[in-house]
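Right after this comes chain A.
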Amino acid sequence: MMDVDDKKDFFICRCEEVTLREIEEVIDEGYHSIDDVKRITRAGMGLCQGRSCSKVIARIISQKTGMPLEEVLQTSYRFPVRTEKMRVLEEEGDSDAQNR
Partner candidate 1 sequence: MMLEREVVVVGAGPAGLSAALEAARAGASVLLVDENSKPGGQLFKQIHKFFGSRDHRAGVRGIDIGAQLLDEAQQLDIEVWLDAEVCGIFNQCDVWIVRDKDRSVTVRARRIILATGATENAINFPGWSLPGVMGAGAAQTMINLHRVLPGQRFLMVGSGNVGVIVSYQLLQAGGSVEAIVEAAPRLGGYGVHTAKVRRAGVPFYTSHTVLEARGTDHVESATIVQIDSAWKPIGGTEKELSVDTICIAAGLTPLVELAFAAGCESFYSPLLGGMVPWHDRSMRTSIPSIYIAGDISGVEEASTAMEEGRMAGLSAAHSLGYLDHEQFTTGFQAAEARMLALRSGMFGQKRRDAKAAIIAHERG
Partner candidate 2 sequence: MQEREQREMELKQSGAPSLQELHESPCYQLPPKERRALAAVIECIEGIPCNPCETSCPQGAITVGDEITNLPVVDLEKCTGCGICVAACPGLAIYLKKYLFKENLAYIAFPFEYLPLPEEGQTVHMVDRLGHMVCDGTVLRVVKIKKNDRTAVVHVSYPNEFYEEVVNMQRLPRTD
């Protein structure tokens, strides 16, 4: 991650508008996983569910802590992996919902 221009801060998480500095501060406080950074700063909780930022956050954590990127990238995914309206989740379509 190029630490490009120290003066200017900029977003890492586009959806929730979380900046590089906010993420770095949280890491400095000792939170070294994507999920922890997400829970504190909301980075990755937005409409795109971390698609634009989680890999970048992992790289920032890895660079700042020295942890191997492979280890930091071990994050969990939850269903549904697409954003859906609640109404859609209730009505099960033409399949027998009771069989689940």
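As a convention for this text, contacts are C-beta pairs under 8 Å (C-beta built on N, C-alpha and C of every residue); 3 or more make two chains touch, one makes a residue touch a chain; residues count from 1.
Picked so that all candidates are chains of the complex that A comes from, given by their letters.
None of the values given here were measured: they were computed from a predicted structure.
Peer 1: Considering only the touch criterion given at the top, point me to the candidate in 1 or 2 that touches chain A in this complex.
Peer 2: 1
Peer 1: Considering the complex alone, what residue numbers of chain A touch candidate 1?
Peer 2: Those in contact with candidate 1 are residues 1-5, 8-12, 14, 20, 51-53, 55-56, 69-70, 73-74, 76-82, 84-85, 88-89, 91-97, 99-100.
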